[in-house]
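The complex is shown incomplete by one protein chain, all other protein chains being positioned as in the whole.
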Amino acid sequence: MENWKRSARAFFTAFTPPTFWLVAFFIVPLSLIWLYSFSAKTGVVDITLDWNLDQYARALEPLYLGIFWKSILMAAATTAICLVVAFPVAIAIVFSKPTMRMWLLLLVILPFWTNLLIRTYALIAVLRTNGFINWGLDWLVTNADRALSLIGLGDNRIVGPFEPLTLLYNNTAVVFGLVYVSLPFMVLPLYAALDRLDRSYLEASLDLGAGHIRTFFSIVVPLALPGIASGIVITFIPAMGSYLTPDLLGGTDSQMIANVIASQFKQANNWPFGAALSFLLMYATFFALAIRAVLMRKEGRGDVK
Amino acid sequence: MTDEPIIRIENVSKIFGGNVKAVDHVNLEVKRGEFFALLGPSGCGKTTLLRMLAGFEVPTEGKVIIDGHDMSSVAPNKRPINMVFQSYAVFPHMSVEQNVAYGLKMDRRPAKEIRERVAEALDLVKLGHLGKRMPDEMSGGQRQRVALARALVKRPSVLLLDEPLSALDAKLREAMQLELVRLQKTVGITFVIVTHDQSEALSMANRIAVMNAGTVQQVAPPTTLYEAPANRFVADFIGKINMIDGEAVTAGDGNVKVTAPGIGEVTLKGSATGKVALAVRPEKIFVDEKEPTAPDLIKVKGKVGEVAYFGSYSNVFFDIGLAQPLQADISNVSSDIEEFTFKAGEEYWVYWRRADTLVLGD
Partner (left out) sequence: MSLFKRNPDPMGPLDYSRRLSLRLTVGLTLFFLYAPILGLIVFSFNDSRRNIVWRGFTTDYYVKLFNNDALMLAFGNSLTIALVTTLFSTVLGALTAYVLWRYRFPGKAVYEGGMALPIVIPEICMGVAMMVFFARIGWPSGMIWPFNLSAITIAHIAFSFPFAAIVIRARLESFNPELAECARDLGASEYRVFADVVVPHMKPGLIAGALLAFTLSLDDFVITFFTSGPDTVTFPVKIYSMVRFSVTPEVNAASTVLILLTLVVTAFALRMQNRNNMLGSAAH
């Protein structure tokens, strides 16, 4: 690594363009929003910057706080489900033969590369009243009834008629959708953490008399904690700030914070308030990152041989 | 105390991926209270065999019987065996005490008993004062002792050690060799170690199984392996040896008649016939300027080639007219430098006793 002064001209030639872009087209817009969050609305797009905290105060009202809280809860639920599902998958991949491993990883990552909009849209066909799940259940129930009628218990005496489940346009759908799009995000860091884990630790634990479950919780989880923390954070944060999934799959009361922010800018035209909400979301994001940083520093012992 | 061996390996084979034979029809017995070594070059199957004892590999064929019980369906965490891993595998997120206590916790021993036994084990490996330390604050040698204590505290019937000394520096290695032998005598349980270092095995073990390419070449105490190796491989793997190719035919009375270029015809004790190697260890060879006249010697004239001086002895290579030179370890028994200097090109009579000669088949 060179000290920048030793070739200052080259340094600045390389340094300036990206920095300009970052500042002009990222930092400045964000700062602008930040200023807006302290302003009051005076007209359709006009505002006065009077450094008041009214917008934040409004953002913390029960109505909006409730939506924040709901977003956090749904993101937490998503993360928890993803963790439970991704762990066995990551374990299976890590302990597979190398060729198999590559294919499995590829298969798990591939959906991640497909457009989020499309993946979410695909779920509509699955979840709606005459979608795949209900269609499948209907088939099961109808045929169960037919089978029962062979022994004279048909005609909906025991099962059915089939009532389609309302799986769409509610909170369940949103969580389902969030899990669906976030799962690959969780598998990768778990896989990376498990891959780095020295297998002798597992063998030593078994050798000393622990069962597999005990080994998992006493040895694997503590040593893979940084990877687990990474996975949790990169699943939680996008889930919390998700716009498309609640928009397409949610009902009127499944709005998440991103939808509220969007409506402030698109429909309600209350930019200062939207700005305040945006920044609260950003602070929540940074908070989650900070927690992860703390966890990483405390438990980074997995590499000691 | 029964005579029944504590470990019986019956016709065990391990084949990987359908065609890689790591262990090939091995039969072995380990006696109670022994310090037993599995010795061989890398890839010979010794580690695989050890892991089959521990339960981390499952034999493709054959049975592992420990203390009279067939281990075929017994998981590693249920065997009366504990292992010290090559990398020690000391859990980095637990303190020394917590590591050592882990196995006892799995056995659900009462807390008081655990505390006492952990303290006892740490004292045994001389780490009594370091109980609260974390592994990343300790040296490699100390971590190994934690691994030892952790395994021994469970009072297993057998302790397995996978290349215990390979990661230590030379000085520590020597100290640890003595330490392990002392430990085994104190605790009294059977030790089985895996090593590729023949001097380690020779100095520590009661009996050694020399392995090559998945098969056991010879099982014997160190002295037997050294002075009476069963074949070329064992002779060459253990210590240094001179080998002269020749032909042998039976000569009755447990003898064979060996014909070798440069040596001529000689009758020796042995049983190998056909293509054999006439072999003699370097330290059994003597030199003299005059032809030796004692009976029962094998003697050849040789010209000094390379000489390596080691102070207490010199390793001298003699050209005796064959493709390979003969190497002799000649003790420096005189402080007369002139008498003990070997210059290249000098001619000497090189000789050794007929009784010290080995006849080795493949």
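Quick notes on this structure:
Lettered A and B in written order, each chain numbered from 1.
Note that contacts are C-beta pairs under 8 Å (C-beta built on N, C-alpha and C of every residue); 3 or more make two chains touch, one makes a residue touch a chain.
Bear in mind the structure is a predicted one, so any value in this text is a computation, not a measurement.
In the complete complex, the residue from A:69, A:132 or A:287 that touches the missing chain is A:132.
Only one residue from A:53, A:73 or A:92 touches the chain missing from this view: A:92.
Listed for subunit B, the residues touching the missing chain in the whole complex are 15-18, 55-60, 75-76. Seen across the whole complex, the unshown chain contacts subunit A at 1-4, 7, 9-11, 13-15, 17-19, 21-22, 25-30, 32-33, 36, 45, 85, 88-89, 91-97, 99-100, 103-104, 106-108, 110-111, 113-119, 121-126, 128, 130-132, 135, 180, 183-184, 199, 202-203, 206, 212, 237-238, 240-241, 243-244, 248, 258, 261-262, 265, 271, 274-275, 278-279, 281-282, 285, 289.
Just so we're on the same page, only the chains that are shown with their structure count from here on.
We define each chain's centre as the mean of its Cα atoms; on that basis subunit A and subunit B are separated by 57 Å.
Residues of subunit B touching subunit A in their complex: 54-56, 75-78, 81-83, 85-89, 91-93, 102-103, 106-107, 134-136, 147, 150-151, 154. Residues 198, 200-201, 203-211, 214, 218-219, 222-223, 299, 301-305 of subunit A touch subunit B in their complex.
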